[in-house]
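Excluded from the complex is one protein chain; the other protein chains are retained at their positions.
Right, subunit A next:
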């Protein structure tokens, strides 16, 4: 998913899924992140919506994030799996004011892991977002519970966010991108190693053939 390097400058294109139950604020999160705006009256997503965010990560890296905002309703889910393909990371959103959506988020994570994985077989990096944190009070217990859940379910981390009040939106995305970039570097290295191993194997078989 990464682009070519030119004079030491690299451009990456990553596909990031935004998933979670119905009405937890996925589209609002994306709009806040991409346009830095909050809309009270957004349409229900049918199928998928797309947004692009360009990040100048550092002086020699540019990241283009293709955000796939996927419809949350149960019945539409089966077909929506098609959208998971070739994604590099995921933001799994739940609504802090609605406890059942956390269970939903865990289901989404489970489904995500069963559908896509990195080349090395590990799950793709996913961040758990506890959205609408402006509407509820944060308590310690909640934090430790989320911490535990992250470890159990394989999230790389969690954030309390508010698309409405613009809390932690950039931070959460940045955290995910950092991990995606790391994975990307690792997989490049692994591929190089594989290539070397193959070459060795090939030269061995070559010599035996002669």
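Points worth noting:
As a working rule, contacts are C-beta pairs under 8 Å (C-beta built on N, C-alpha and C of every residue); 3 or more make two chains touch, one makes a residue touch a chain; residues count from 1.
In this text, contacts and distances are computed from a predicted model.
Per the UniProt record, the absent chain's protein name among "TBC1 domain family member 15", "Ribosome associated DnaJ chaperone Zuotin", "DNA repair protein RAD51 homolog 3" or "Proteasome subunit beta" is "TBC1 domain family member 15". Summary of contacts with the chain left out: across A:54, A:117, A:145 or A:188, the touching residue is A:117.
By the touch definition given at the top, subunit A reaches the unshown chain through residues 15, 22-23, 41-44, 46-50, 66, 71, 73, 75-76, 78-79, 81-83, 85-86, 117-121, 194, 198-199, 202-203, 205-206, 209-210.
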